[in-house]
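Omission of a single protein chain aside, the complex is shown with its protein chains in their original locations.
Take a look at chain A:
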Amino acid sequence: MSVPRGAVHAKWIVGKVIGTKMQKTAKVRVTRLVLDPYLLKFFNKRKTYFAHDPLQQCVVGDIVLLKALPERRSKHVKHELAEIVFKVGKVIDPITGKPCAGTRFLENLSDSENLTEADTTYLSEKLQELKVCSTN
């Protein structure tokens, strides 16, 4: 029976980088939800994986996607870096594509810079109409 990819069970995993002190290798912590048999509640269970990162582009705190290698690269390294999902400090919201920090966007979302003269005059006229004038 051929094993096309992965001498390891986990083919694609998402984790957080906790160490980059090794050359071209990132230490990644992966959490999975495991059911406690008595409380019947899910808790995070951590496991650390080592991933091959040839360009050393990971920083501690990145969220990365790891892909299983077809065969083990060394005694502990069985995965490689597929993609950095969220770069620490430079998170990009995938829905809008804009950089954000926490629950707010970093740059102005409205396109007020691209408005032409005609647009601004039209908008100011509309605003004048909306102004409620007090009549005695």
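As a working rule, a residue touches a chain if its C-beta (ideal position, glycine included) is under 8 Å from a C-beta of that chain, and two chains touch if they have at least 3 such contacts; residues count from 1.
Note that contacts and distances are computed from a predicted model.
K.L.:
Could you check which of "Exosome component 7", "DNA replication complex GINS protein PSF1", "LSM10 protein" or "Small ribosomal subunit protein mS25" matches the UniProt name for the chain that's left out?
P.N.:
The correct option from "Exosome component 7", "DNA replication complex GINS protein PSF1", "LSM10 protein" or "Small ribosomal subunit protein mS25" is "Small ribosomal subunit protein mS25", the UniProt name of the unshown chain.
K.L.:
Which of these touches the unseen chain: A:L33, A:L55 or A:V132?
P.N.:
Looking across A:L33, A:L55 or A:V132, the contact with the absent chain belongs to A:L33.
K.L.:
In the full complex, which residues of chain A touch the absent chain?
P.N.:
Within chain A, the residues touching the omitted chain are 10-14, 30-33, 35, 39-42, 63, 65, 67, 82, 85-86, 91, 93-96, 100, 102-105.
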